[in-house]
Each structure stands twice: as C-alpha cells, then as structure tokens.
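Report on the following structure.
Complex shown without one protein chain; remaining protein chains in place.
Labels run A, B and C following the written order; every chain starts at residue 1.
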Amino acid sequence: MSTLEEQTQGDVLAGEEDGGSASLTTPARLGAYVRRGGVIVPILTTLIAFIAGGLVVLVTGHDPFSTYKAIFDGTGLQWVFPWVTGSARSTAAFNLQQTLIATTPLILVGLAVAFAFRAGLFNIGGQGQYTVGGIVSVWLGSSFAGLPPVLHITVAVVGAALAGAVWAGIAGALKASLGVNEVISTIMLNWIAIWAGVYLFGLGGPLQDAHQPSVPTSSSVSASAKLPVFWGNAQLQGLHIGLFIALAAAVVFWVLLNRTRLGYEVRAVGLNPDAASYAGMSVARNYFRAMAICGAFAGIAAAMDILGWKFSLFTNDIQASSVGFLGIAVALLGRNTAIGTVLAALLFGALQTGTSDRFLDPSVFNPNLASNLTWMIQGLIVLLVSTDVIALKVLHSGRGVSLVFKRRAAREEAGR
Amino acid sequence: MSVGAIAVAPGRVGAPRHLGIAGLILAVVAWVITLPPMLVRTAVPSAIIGVLAMLAGAIAFVGDERRLGSGAIGLGLLAIAGATGNTNSSVAHLKVVFTWSILVAAMLRYATPLLLAALGGIISERSGVINIGLEGMMLMGAFFGIWGADVLHSWVLGCLVAIASGALLALVHAWFSIHLRANQVVSGTGINFLALGITGYFFIADYGSNGTPSGISQVPGVKLPLIQHVGFFGGAIGNANLLTWIALLLVPALTVFLFRTRWGLRLRAVGEKPRAADTVGLPVLRTRYFAVVASGMLAALGGAYLSDAFVGSFNQNMTEGRGFIALAAVIFGKWRPVGALIAVLLFGFASALGDRLPTFSQSAATLFQALPYVLTLIAVAGVVGRSRAPASVGIPYVKE
Amino acid sequence: MTGRIRRVGLVALATAALALGVVACGSSSTHTTGGSASGSGGGSSSSSASNFKVGVVTDIGGLNDHGFNHLAYMGLLQAEQKLGIKGRVLTSSSGADYLPNLTTLARDGYNLVIPVGFLMADATDSVAKAFPSVKFAMVDSDATMEKGDPKNVEGLLFEEQQAGYLAGYLAGLYAKSKGYKTISSVGGQKIPPVDHYIAGYQAGAKAADPGVGTLNGYSQDFTDQTKCKEVALNQIQQGSKVVFQVAGGCGLGALSAAQQQGIQGIGVDADQSYLGSYILTSAEKKVDVAVFHAIQSALAGHFTPGGNVTNNINNGGIGFGKIGPAGLSFSPQIAKVFAEIKSGKIANIPNTVP
Partner (left out) sequence: MADSTRPALEPRASTRPALELRGITKKFGSVVANDRVDFDVYPGEVHALLGENGAGKSTLVSVLYGLYTPNEGEIVVDGRPVEIDSPATAIRLGIGMVHQHFMLVPVMTVAENLVLGHEPTRSGGLLDLKAARARVREISERYGLAVDPDATIEDVTVGTQQRVEILRALYRGARILVLDEPTAVLTAQEVQELMDVLQRLKQDGTGIVFISHKLGEVLQVADRITVLRHGRKIDTVRREGATEQSLARLVVGREVLLTVEKSQAHAAEPMLVVEHLHVRDDRDLEAVDDVSLSVRAGEIVAIAGVDGNGQQELVEAITGLRAPAEGRIVVDGHDITRKGVSAATDAAVAHIPEDRHRRGLVLPFTLAENLALREFRRPELSARGWLRTGRIRSRATALLREYDVRGGGPDAYASSLSGGNQQKVAIAREIASDPKLLVAHQPTRGLDVGAIEFVHRRLIEERDRGRAILLVSLEYEEVRSLADRILVIYEGRIMGEFAPDASEEELGMAMTGRQAAAAG
C-alpha cells in the first residue's frame, strides 16, 4: 500500500472505537499520550502557564516582572551564574540547597506516580505510601542507635521502601485478585495511613517520643541514620545526599522500564493488557509488581525527608503533607519519563521555594496571596500540560497545524 | 478434570449468590442484636448467627460467588468480634454511641455533600468525561456559596452563585477536555489546583484575617411538621437540611433521567460510544459540555452545603478531599445514582460512628477516624469489586 | 486524597480564634499589668530602638489563621508602633520553611527572632546555635527542653488553664442557675495547650457547680469546621448546654452547633463575642501581648536565656473576653475569681485532662 492510501485509511480508522480500544485502560491511553510530544511542548506549555500566571499577577495589580524576578531569586537558581558573587552568592547557594531539598522527594513521588501510569494504573496513593514510608523510616532511624551509619541509613531507607511497597502492594493485590479499582483503594489507603500515623505518634501512641511526653511527635532520628550533607551547613538544613539517591532512582526507573524484562512486561501490560496476556504475561502479577515498585519509590521519598532534614515526624506534619498530591502533577508534567519527572520536580521544587515570602517583598506582594498565586500557577501549568494543542498552535502558528493534529489524532485513534 | 466440573457446578445455580447476600445480612444481624434497642448481653447468639453467616459465605465462595462469599465470611468475623466487644462494654456507652436517630442524622450530614458531588460525577462520567476536578468544583461552591449569601444577603442567591461558580470552573474543564481534547485526568488535576488558588485568593482578598462574618443567610433545615417529634424519625430526618432533601430527591430524579428519558439515553450513548451517537446525528460535544457543566453545578452545590448550610462559614481548602471520596463513590456505585447513594451512606455512617466511638476508648480516637476508609475499602473489595466504566470515559472525541 | 492540602494551621497549638483588632477588645483587665514602664515607650525609644530588628516566623497556616500566627503578628505590629522597632514577618508554607526562614532572619542581622509554634523547636535549636548573637523567643515552646541547650533562646509559655478555669466557672454558674446538668468542650487534638484549657474549664465548672457533668471530645483537626460541629452536636444531643471550643478554626464549627441548637458557646484564644449573643465568653490567650512584652523586654536588655517567660493572668497574657447576656449577672463572681487567681488564692489549677 502506498503512503497515500495509508493516510486516508488512517483517517477513516479514526472513526473507530472498536477492538483494541475497549481493552485499553484510561491510564494506558494517558501514558501513551503523555509520552508523545517531545521536550518542546512541555517547555512551551510551562512558559505559557507562566505568562498566564503573570497576567493574573498583573490583573491583581502587581508587577509580574518584579514578582517573577523575586521568585526566581528565591529559588537560588541564579547561583549557576558566575557573576553572582559575595553574600548574594552564599544566599543563593543556601536557597538553591532548599530548592533541591524540596525537589528530592518530588522526584521520587513523581516516579511513583509515573511508574504506575506506565503500567496502566492511576496511583493516587503516593501520599499514603509516602506516609507509611515516613513512619517506618523515622521508627527505624530512631531505633538501633549504635549501628554504623551506612548500615543504619540503609536499614531505614530499605525499611521505608518496603513499607511503601507493601502499602501500594495492597492496592495492587486488590486490583489483581478482586479487580478493585485502584483509584478507590489508593484514596482510602491514603487516609488510613494518615490516621494510623496520627495514632502512632499522637499522645499516648505506641511510637510517640518518650522524651517529650507532651508533644505528638516521633522520636528523633539518631545521628547514625542521618543522611550526610554535602553542600552547605549540616546544622542549617544543608543539602543532603538524598538528591543523588533520587537521581539514582530516576536512572533505576529508566533502566527498570527499558532494560529489564520486568519493565518490558509492565509496559506491555500498561499499554495493552490483552496483548500482554496473549504473550504469556500475567496481567495481575504485573499490576501487583508495578504498584509495589511505585510504593517503594514513594517510601524512599519519605525516608529522604526524614533522614535528610526532618529527623522526626509530627502528627500535624502527617496530616498537612501534600507531597503525594504534587507527585501526580510532577509525573504528568514530566510525561511519565525519568528525565521529565526530574525536570518537573525541579520546577515544582523551585516554585515552592521561590514563592516563599522570604524573597517576596511584602510591600510588593502580600505573602498570603502569594501562596495562592503559586497554586494558581501550578494549576495553570497542569491544565495546559493536559493538552498539547495550545502549545502546538503556538509552535506552528500557521495553517499546517490543523493537519498535524488530524494526523496525530488519526494515528492515535488508529493506533488503538 | 471432573473435579473442576464439580467445583464449578454450583456456580451455575442461582443459590450461591443469594446465600452470599444472606450471609452479609446475617452478619449485620449478628452485630446489631447486641446494640440498642435489643441489647443482647451475651455474645453467644451473635456467635451462632455470625458462624451461620460465614458458613453461608463459604458455600457461596465454593459456589464461585467468590467476592460475595469472602465478603460474608469477612463481615461475619467482624460482626462476631464487634458483638463480643459490645457485650463487654457498658450499656451506658452503647446507648451513647448507638442512638440510631442521631447516627442517621449525622450520616445524612456527612453524606449530603458527597452525594451531590457524586451525582455530578456520574453525569459527567456517563457522558464520557472523567471528572477528577470534582474536588475543585466543590471548593468553588463552598467559597462562592457563602460569599454570594453574604454579599446578596440570601442563601438562595448564595446557592445560585455557588452553582454558577462550579459551572464556570467545569466549563474550563469541559473546554480543555472536550474542545482541546486534553487528557481529562490531567486537566482535572489542574482544575483542583486552580480552585485551591482561586478560592484562597478571594477568601483572603475579601475577608482578610477575619474570615467570613457571622450571621450570613444560611440554607435552612426542613422541619417536618408531622414526624418532627416522633421518636426515631424525628431525630433522624425531622429537621434535616433542605440540601439534604434535595440531594436525596436527586437520586431518583437522576435515575429516571439517565435510564428513562431520551436525554439520558443520549447521554449514555455519548459516553459509551460517541462515534455511534454522532452517526445517528447526536451532538456529542454539546452533550458532553452539558454533562460536565451539570456535574460542576452539582459538585458546587455540595460544596455550598458545607459552607452555607452546615457550618455557616468558610475556611481555606474547606472540602479537604471530599471530592475524591465522591469520585470513589461514583466508582463504588458503578456509575449509578442508587449505587452512589449506598456508597455515601456507608461512608457517612462509618464517619458518624467513628466520631462517637471514642466514648469507648479515647486513646484510639484517631484510629476510629480511619473507620470510614477501612469500611469503604472492605466493601469495595468484599462486595462491589470489578466495575465497568462507561466505555469511552476519558477518551476525547475527535469529530472529523 | 492526597489532596489533603491542609495548609491552614493544622498547627497543633493553633487554638485559634478570629481575632478582631485584638488589642482593642481586651475586656476586663488586661493592660494595666504591662509591668515595665514603657506604656508611652513610642516616643522615648531611642535610636537603639530604631536599629532593633525583630522577625517573626509563623507556622504553616499563614497570618490569617484565625489564631496565634495572627496574634503574634499583631504583637509585632504593636511593637513597631509603640516601640519604634523594625519588624518583619515570614510565613512558613511547610515544615521545610522553618529553618530557612529562621536562618534568613538571623543572617540578616535581626536582634530578636520569634518562632511561633512548638513545631519550630528543633529548627530554632539548630539556628540558635549557629547564630549565638541572635536572641530567640519561642512562642509555646519550652526553652528548657531544647536538645542543644542553647543560651540565646527563651520560651514564651502560657497558663491556659487559668483562662479555661474562668470560662468553666462562668459556665458552671450559668448551668447551676438554669438547672442544667451538663457542659462540654471540643478540643482539636489531645495536646498540652488544648488540655490546659480543658482541664481548667472542667475544674472551674466543678468549682462553681459541683453537680455539673462535663463532656469532652476531640475533633482530631484544627481546620475542618464540619468535624468540630459533629463533635459538638453529639455533645448537645447528650445534654450539653454550654460548648467550649478549643480547636481554632475548626472550633468555629462547634460554636455554630451551639448557635443552631440554641445553647451557649465559649470562644477561645481571642474574644469571639462578635459571633453573636450566644457567646457566653471567651478564654483568651494573648499571644500578641506576650510577643509585645518579649520584644519590649529584649529591647530593654531583659532576656531569659535558656529559660521561659510564663504568661498568665498576672502579666496580662491570659484573660477572658466579653461576657454575653446570659452570663452578665455573674460578672461580679467572675471578677472575684479573677482576682483570686491573680492573688494566688486559687492556685494549682489542674492542666491535664484525665
């Protein structure tokens, strides 16, 4: 067949929702969809979101340029410019450390959500998995005070990973054995984890800190379990090596998916469960394995926070955390790829640090409004990420664009 | 080989299913008889009934009704444990916790916002659009409901403002997911962030550090003249909020709409197979727009219940994840209004119970808060199980 | 979900209230006990005061948390006006902000840094050691408990049980006069400051009416008003005629329950009488006063290194709000109890709930 005929055929096929599509799960479609589009589109999308956010700033009577400048300075990212010197440089270094500290768990939780998407699952449970990981890592980190540091850290991190894996594994097992929709089970498991944590560390709880009987918190992580700080002052929340662990996890994520049999199976199951079982893969087993791996990522994320800078876990912190929630946005913005997730985590981490009112002049921008502005910008980014159309329109602001869409859409539809 | 046949054989009779259901009912009975008003003070009858329930479950399980069977076995165990606990605790405590009329009233209060949002979710998903943004739409309703009531001095107008705000946010979701063919999960997630920012921004901008003032016109309760003072019913529904009644009445209304009217038929066709709907001349995109906007309206009304009907004030992120519980209720209820009602009632009952259980043990109070989530998980795993979404939910429709 | 984006003052100690111009609405006795002679300090503060920089770091929840973040900020503003110091406030949007916020202020040469909320204790410990020349005054944290034992930290503590006692006494008198048998309290979470209030409340009620029964419940939440309302409705159903909220923003739900059911409510932290005539009174914890005093003292060179400043009725850090119509007739008795606490005649008010 010539390409000409193929095109027309593809377009006709665009009208069909039969066959394969019925067996494709929504997250699978999402996964495939989200990985298309390369690098340009998410970057452009982010830019557009910032412009939209700037308009919000402008409409609400502030100067978007100075606001963004302040936000950028707050992230510490100007540290990479060699002309920033002196005290400005040390301040920037400190801020950059904070940005990267915030980025670390976001990478890992993002990977946890992304891995599930690649397996055709929607893991809303990053928060719960993060919570149990935190509970276990703070418990292990504050016990066994005598252990050698490397061993102690390993024990606490592996324990957190296992806890997360078990927690997510429950959802995976329920899906695999009883067909329980993972969206429901992970939402429920989030809350169960939160209340279990509040119980454990609350006053009178089994794991509450014996040294502070009146404070609802865990015991403190002993020195041997703290992650070494490699940049900045260890006493003043310097940058711990968790960043490298998170980056290593991103590499593991990529290798696992693209270079191992497990990853091959997980992707096949995620993209087309019927074809996977036809090829002799167990869909159920892969759902379970994928969820467990997600949970491990999220569990490690919590361990990085606990062993890196928190050192103890307050019940309020358990209730107030929203890392898992952000992880969904990170994974989606990163298009469920390893590198994308890292970059998206950096963006969200930078936004989180940069919009702190340490850097916003209160006379320019009311700090209370600033945090809400951050939510709005994040919302706009995610919203714009959900569709390539706007970015692509900008990219090919010409007549060819509609054709591009048609072909893409046709391929996408025909591809089912 | 013949073993396989024998094992499967009972599965072809209707009995296991009925046995499984009977097991579930028996398990509930085993637990309830140790509570007021019956208050059996020994666990023996409960144990017997509970074992019967488990037996029925086991037979159902062998008969290939695996989910119902395991559900009945699990619930039977729980019931025996619960009944034993009941008989060992003081009657006074039991009477405090299990005042059924009060429990039902509290259940309805918990269920109302969830039900409204879940009904919205059903409409949207039945038309083929996933609405992860229910949470954000609820939040919009929560803030703008009370803001409207405050500014316009009328709860009616407040509710209308809430509905409009939810519709507006839903319109954004609709535009992205229908028109721009966005991924609906992503779009909905963005919607939630956006709502958090918008409501927080306006809340602080409008009310600053003082919060919403008191004395804002609130959605009233409905005093039922005849049964208001009649025992159980009086306590349970004698003075329920107007929005509670509206939510409950919407269940049959939406059922009729979806399954008995031409508009419902068309909506479902669009969600199941939009291409088919298109080829018979139905406006797929317009139908989806309608459905998403309607879902935003209902979710926002659910949010307005929280602020302008229940507590009379607003605080940031007031909905606290209720939109997601509603989403779970949609799936739990298999995309049917009655199913969603059952789901939110179960959730509401467990929440109400969890609030009262600390009477027995103050130290486990925080654990009781997890009760609704645990029960929902058990119910989904044990009884509800696999559910089939509308076939085209989540797939943008490309009209050529 | 995940979506527990509960940024707003979950902070345990945020037994909050809507503070309306807090300074102005102190009711009965507060300002006379200012202690040092800087009542007119604004004018007299020298150039040293204008070089004196004070930073406040709030806990998560922001300045409009209806509670102690807000009150602390009010104290700072008051000090700026009256003492002429230079103030700055930094808000924390998550726990990750504590240490950077404190460090930023310390590094920028602030003389006094005021962390608000006990969650910041560990971060304060670290920063205080790194910046020994900067003074830290922690709201709601016990300086003697600091692990690193820093010498440049003082704690600002409160005897909330005194406020609770006053409120409870009034509730007891009210119940007795009406023949009511039960009063109740709604706590946010079982933690010391909350239990201080509740223990005092119960003791005060019993002192006024030995026959009255007390109910107590926790919402496990400091922001979600629906939860507090449910707890309160449950108590009212069990016969409670006065509901005392000790749950910050969440507690407004408890008061809403009281209003809806036609019974009396008692506010917390700030004077919440503006909510309506059903507010019997409010148990006040004057973080603003404490912060103002801490700044004033530090400016004058008075600082309690490694120790605590206890705020109570005597120094104006604790008080009660406007008494509502239902309790007006008991005003003399309350004034008497107030004086007795002040004089030490009533002492050892319990601060733990069984």
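Following the convention adopted for this analysis, contacts are C-beta pairs under 8 Å (C-beta built on N, C-alpha and C of every residue); 3 or more make two chains touch, one makes a residue touch a chain.
Keep in mind it's a predicted model, so treat the numbers as computed, not measured.
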Q: For the chain that's been dropped from view, list the shown partners it touches.
A: A, B
Q: With the full complex in mind, choose from B:Glu135, B:Asp150 or B:Glu272 the residue touching the hidden chain.
A: B:Glu272
Q. For chain A, which residues touch the unseen chain?
A. 1-9, 11-12, 15-16, 18-20, 22-23, 32, 258-264, 267-268, 271-272, 274-281, 400, 403, 406-407, 411-412, 414-416
Q. Can you list where chain B touches the absent chain?
A. 1-2, 4-5, 8, 11-12, 64, 256, 260-263, 265-266, 268-269, 272-273, 275-282, 391, 400
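In the analysis below, only the chains that are shown with their structure count from here on.
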Q. So what's the Cα centroid distance for chain B and chain C, whole Å?
A. 38
Q. Mind pulling the chain A residues that touch 2 or more other chains?
A. 124, 187, 198, 202, 204, 328, 368, 371
Q) chain B: which residues touch two or more other chains? A) 192, 196, 204, 321, 324, 366, 369
Q. Taking the complex as given, what residues does chain C use to touch chain A?
A. 1-7, 10-12, 60, 62-64, 88-91, 93-97, 99-101, 103-104, 107, 118-119, 122-123, 126-127, 129-130, 145, 147, 189-192, 220-221
Q. In their complex, what parts of chain B are in touch with chain C?
A. 96, 99, 102, 106, 109-110, 135, 192, 196, 204, 208-211, 214-215, 306, 310-313, 315-318, 320-321, 323-324, 352, 355-356, 358, 362, 365-366, 369
Q | Contact set on chain A toward chain B in their complex | A | 11, 14-17, 21-22, 26-27, 29-30, 33-34, 60, 122, 124, 174, 178-181, 183-185, 187-189, 191-192, 195-196, 198-199, 202, 204-205, 328-329, 332, 366, 368-369, 371-387, 389-390, 406, 409, 413
